[in-house]
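For reference, the structure discussed in these notes is given below.
Here the complex is missing one protein chain, while the rest keep their positions.
Just so it is clear, A, B and C label the chains in written order, and each chain counts residues from 1 on its own.
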Amino acid sequence: MLSWLPEDVSTFGGEIDRLFYAIYYITGVALVVVTALMIIFLIAYRRREGRRATYTHGNTALEITWTVIPAIVFIGLSFASVSTWGKIKAHAPPPEAVVQVTAKQFNWEVVYPGPDGKFGTEDDFQVDNDIHVPVKKVVHVQLKSKDVIHSFFLPNLRLKQDAVPGKDILVWFEAVKPGKYELPCAELCGFGHSGMKGWLYVDSPEDYAKWQQATWPAK
Amino acid sequence: MPREATLRKYSEPVGTAVPAFGGGDPPFPPKARAPVVSNARLAILMFIAAELMFFAGLIGAFIVFKLAAPLWPPAFQPRLPVEVTGVNTAILLASGVAMHLAMRASKRREPRAALVRWLTIAALLGIVFLLVQGYEWVRLIGYGLTLSSGVYGGTFYTLIGCHGAHVLGAVTWLGLVLARARSHRHELSAETVDLCGIYWTFVVALWPALYALVYL
Amino acid sequence: MTESATAHAAHAEAHHELGFVRKYLFSTDHKMIGRQFLFLGLFMLIIGGLLAMMMRWELAWPETNIPLMGWVPEPYMYGGILPPQTYNAFFTMHATIMIFFVVMPIMVGGFGNFLIPLMIGAGDMAFPKLNMLSFWVGLVSGIVMLSSFFVPGGPAAGGWTSYAPLSAQASFTGVEWGQHLWIISLIILGISSLMGSINYITTVVNMRAPGMTYFRMPLTIWSLFITAILLLLALPVLTAALAMLLFDRMFGTSFFLPAGGGEPLLWQHLFWFFGHPEVYVLVLPAMGVTSDILSTLSRKPIFGYHAMAFSMIAIAFLSWVVWGHHMFVSGMNPLLGTAFMMSTMVIAIPSAIKTFNWLGTLWGGSIRFTAPMLFALGFVSNFVIGGLSGIFMAATPVDIFIHDTYYIVAHFHYVVAGIIFALFAAVYYWFPKMFGKKMSEPLGKIHFILTYIFFNLTFFPMHILGVGGHMRRIYNPTQYEFLQPLQGINHFITISAFILGVSQLFFLYNFIASLAKKRDAERNPWHANSLEWSAESPPPHGNYETTPVVYRGAYEYSSPEVAEDWLPQNRQVSGGVARAH
Partner (left out) sequence: MKTRIVFQAAFAAAVWAVSGAAQACPVCINGAGGEKLLDAFNWSVLFLMAMPYTIVFAVIGFFVYAYRRAEKKQRAEESAVMSPAHDLS
């Protein structure tokens, strides 16, 4: 099933996928064991003439076992998740490129700081739905929304963050492979929700410089 | 389907007695027992629990707005009438005391007149509370604080208005009980007074918390 | 004793002479009210199901004519083509109807009403009139909800979660009155549920028959009792949030509108504070009836009765501290995210306990594969999958990827649509008691086999869609390049869903044909222990000729005390006296 995962091109995507796989195998084993037991019980203990069901109200040892084992597994899983979660959500590395993305019904407004590297100045450069970022650089995205809640979803980077109106949310990623990746909106945002999408262009250093020269206003 | 044919009718026990299963050692043979808390009292308690959660939702919202605001009340908004409402709080609390005395009178089977007196006092105090609140609202609206003036006005009118509606409901209920108490054709059980009293107590007891939260 | 019995009989007689209106419409009899809720729920199930079918068509063959739907006027459909606005309205109403008007009315309203007094040995609910009112208020709420299909702009289109600010201002969705009615309907439904849950709690606490201690109650009663407590405390918070939302829309407040200083995340907090306990409101009764049916039809005491009861209590306790797991990517404090992940992992434990105990119940049994048993087993099997897939989203980093994708859709359909299996099991199981008639077994088995196969073929592939990144609530998946390889799966799901829908005709026919039959059910067709089976089928007004006396728990199957493999709760065995110290 997991071969359906979109190709991962981010630095932290691997960690997410590893967790995904770990849970997949754990739950897979649990599913197989439980289903197999169920089928075995259903066949072995189907009603047969002359056989009476076992009269038992339970078994304390078993009860404790199947309470403690899932507890250990679940708590273990949550501890395994904490560091990845913190890495993605709480501790962003310093930015090497910054871009502002403002969601609105039904477009992504992308603002680049321009040559001076600051927002709110005259050389800011704005375009709809296309994000160009350099490969292997930490990119900070300042996520905003103009109207309703949208969700900034980059399947190939295992990244999703709601854009909440009235809030300024910081998202970061580092893409490791040049290419063109789809950027859909993942939170219902009105009748045009479906089809609200943009593109993330991860450019090689040369391409990125070329694109900057071609599009950014001169100093 | 169970097999009818192979089964005998209910028979004498075959084994020795097995340990009872299913919790503790219930009395044997089981005895009927009158409920400790009557149906109506339990229901009113449950209703109050639900009401508390309703107010919890509103208060939860209020907390977010109040604590997140850089300035509360926000600039250019009228201040709330702390002193007048403080006096009003005392009035509502006094009505709670009157209600309590009425409940005691009905429980001790004192003469009907005492009950009617305390109930009347409680109801009047409740009405005074509502009138003062209403008057203050009119003044606040005059100063420009309305439902649509940002979260400050919105939370104020919603939270205090919901409480006001509850006081109104309680006063109406109390009016019905009072009418019954005054007409001597009706029997008046202690429970009738009690139920109304419990609800009244809830409405009164909720107010100081709201006052402290919203006004202070 | 005899006096009260004759009084009872006279009482019952008086009620038998009631006219049609008092008997079938404004009845205060909990059994009639239960049936009314059941019919309401089944009717709504048809509507909710049809909405799902149209959505599935749209997802598989986007923007093509849906067969048979050409009559719908513009702008709702264009010659059978669904515009995105209508699509959004459909999934909003599908979820709202299925949750609030199918599962809740049938499991809580229908079986709750029907079973609670019968199973605890009471004559009726504590407040019969309140009970009647609860149904009628609930019906009004349903009518208000359905009427939103006919107002200009169509029904609510902001998703069943109605996230603000999308839902807080008409211009964002273009829906004016539809959303108003949605809010008003749910506020009314809250009142109905409040009356119901007060009634249930009071009845269970105060009206149990002599000897029916808390830990002799069948697990169905435990589950409904806990459900009532959850409803009582959770729904008012939704009502508060809905009131604020309505004020935002109608009176110009700005609780959830950032333009006026409001907080969109506040809506999510309040909504999910209600929403997560609500999930357990839906699933606990299903777990309860499944436990009873599994035990009865494998002729074995339920494995670990106390563990089962306490795990439900634990679920109820923990359900108040896990709501944030719906909001991992919403922009809330990441540390809160960690806390909510921990509590979510903890609440998974009682669910695991229940599953293992169900397996333990099957072990060593003498299993009868009747229709209710098959559906109960189907519920367990689906719940296992739904429970396990839930662990993926509990892990916050994984949730970042699968949140708002079809993985979530697959997960909650395995749980919530899985509940429909328990619902069918309950209908097949208690039908004889409810109507005095038996449903056809062969038709029930065909219904089960088709439903089980096509349920899995419909919902399991949704996991794959989710892993592939397929967003939920999108109208046209072919607009996305990365989803195009997945479109074949969408076709497959849609075809399975249609067959799943058509399979339900077996149930519909069976249900209606059985209703039309003559009475043919005996008192205790399943040889079950709980009290309701000692009453007539269907029980008369007042239920029991004399108040039953309870001597033991509900799960004494295959007990060595007696030769039969069942031992009703109210049957006094002479050897039992030895236990009285």
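As a working rule, contacts are C-beta pairs under 8 Å (C-beta built on N, C-alpha and C of every residue); 3 or more make two chains touch, one makes a residue touch a chain.
Nothing here was measured: the structure is a model prediction, and the numbers come from that model.
Of the listed residues C:Leu335, C:Val502 or C:Leu515, which contacts the missing chain in the full complex?
Missing-chain contact among the listed residues: C:Leu335.
Could you tell which one of C:Ala60, C:Met132 or C:Ile353 touches the chain left off the display?
Among C:Ala60, C:Met132 or C:Ile353, only C:Ile353 touches the chain that is not shown.
Which candidate, A:Ala71, A:Ala97, A:Val127 or A:Val176, sits in contact with the chain we can't see?
Spelled out, the listed residue whose C-beta touches the missing chain is A:Ala71.
Name every residue on chain B in touch with the hidden partner chain.
These residues touch the chain not displayed: 27, 36-37, 45, 49, 52-53, 56-57, 59-61, 63-70.
Since one chain has been left out of the picture, which residues of chain C touch it in the full complex?
Given the touch definition above, chain C has residues 229, 233, 237, 263, 265-266, 269-270, 273, 306-307, 310-311, 313-314, 317-318, 320-321, 324, 331-336, 338-339, 342-343, 346, 349-350, 353 touching the missing chain.
Note that in this section only the chains that are shown with their structure count from here on.
Indicate, using Cα centroids, the chain positioned nearest the centre of all protein chains shown.
Taking the mean of C-alpha atoms per chain, the most central one is C.
Report, in whole Å, the distance between the mean C-alpha point of chain A and the mean C-alpha point of chain C.
Chain centres of chain A and chain C, defined by C-alpha means, are spaced 31 Å apart.
Nearest whole angstrom, what separates the Cα centre of chain A from the Cα centre of chain B?
Here chain A and chain B have centroids separated by 46 Å.
Provide the list of chain B residues touching at least two other chains, using ranges where the numbers run on.
Touching at least two other chains: 21.
Send over the residues of chain C in touch with two or more other chains.
Within chain C, the residues that touch at least two other chains are 262-263, 301, 305-306, 368, 555, 559-560, 565.
State the interface residues of chain C toward chain A in the complex, per the touch definition above.
83-85, 87-88, 157-159, 163, 165-166, 172-174, 258-259, 262-265, 298-307, 329-331, 334-335, 337-338, 341-342, 345-346, 348-349, 352-353, 355-357, 359-360, 362-369, 377, 380-381, 384-385, 388-389, 391-392, 394-398, 400-401, 403-405, 463-464, 467-469, 471, 473-476, 479-482, 486, 555, 557-560, 565
In their shared complex, at which residues does chain B touch chain C?
Touching chain C from chain B are residues 1-2, 7-8, 10-33, 35, 37-39, 42-43, 46-47, 49-51, 53-58, 60-61, 64-65, 68-69, 74, 147-148, 150-151, 153-155, 158.
Give every residue of chain C touching chain B within the complex, in rising order.
Chain C residues touching chain B: 126-127, 194, 197-199, 201-202, 205-207, 209-216, 232-241, 243-244, 247, 251-255, 260-263, 266, 269-270, 273, 301, 305-306, 368, 370, 525-527, 547, 549-553, 555-556, 559-566, 571-581.
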